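A single protein chain has been omitted from the complex, and every remaining protein chain is retained in its original position.
On to subunit A.
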Amino acid sequence: MTTIAVVSAGLSEPSSSHLLADRLAAGVGAVLPVEVRTVHLRDVARDVADNLVTGFPSARLKAVVDDVVGADGLIAVTPTFNASYSGLFKSFVDVLEPESLAGKPVLIGATGGTERHSLVLDYALRPLFAYLKADVVPTGVYAASSDWGSPQGLSDRIDRASAELAGLLAGRAPAAPVDKFADVVPFDQLLAGKRHS
């Protein structure tokens, strides 16, 4: 079955970012049978900080990273802090191996106190995932506090974005990350200057 990883960087308890992430995942599930693995970065916040310092993930963080990198698709939601993604969200992205999200279908979401910061999606998240060579769906979903009390708007955006991710996933072969150990470049090719990209 198609797998999606859902990453939420929400810190509050309860968290509106978690709520948005769950709604997006449910939206995808309504269109396509998917297996969902949800990660709350708050639960591995220390592990992420330790990884920044030591250069390697703890066993717990490694399991989370493997889930995210190994999933066919990704839903990534961050609270807006100071007009950008949160530090924890970016730190998590920073501990992923280079190229590990390349080509992956991604749906981006953000929550915030004010609707005036909705462009965080297009000024902060979208360029980040563009750099990571992810395949980001056209619609991102921003939920300001006020959205949770207003009819329609938010639900429509969730449905549209989820359908876009489901559409991308439907036609696709399952994720197959390069395993540098399994298919080693033979020495004669190394000597000729060839490497894994």
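Quick notes on this structure:
Note that a residue touches a chain if its C-beta (ideal position, glycine included) is under 8 Å from a C-beta of that chain, and two chains touch if they have at least 3 such contacts; residues count from 1.
Methods note: contacts and distances are computed from a predicted model.
The chain not displayed here is annotated in its UniProt record as "Putative FMN-dependent luciferase-like monooxygenase", chosen from "Cytochrome bo(3) ubiquinol oxidase subunit 4", "Pyruvate ferredoxin oxidoreductase beta subunit", "Putative FMN-dependent luciferase-like monooxygenase" or "ABC transporter permease subunit". From the options A:Asp22, A:Asp50, A:Glu99 or A:Asp159, the residue with contact to the chain not on display is A:Asp50.
Even with one chain removed from view, subunit A keeps its contact list with that chain: residues 49-50, 52-56, 58-59, 62, 180-181, 184-187, 190-191, 193, 195.
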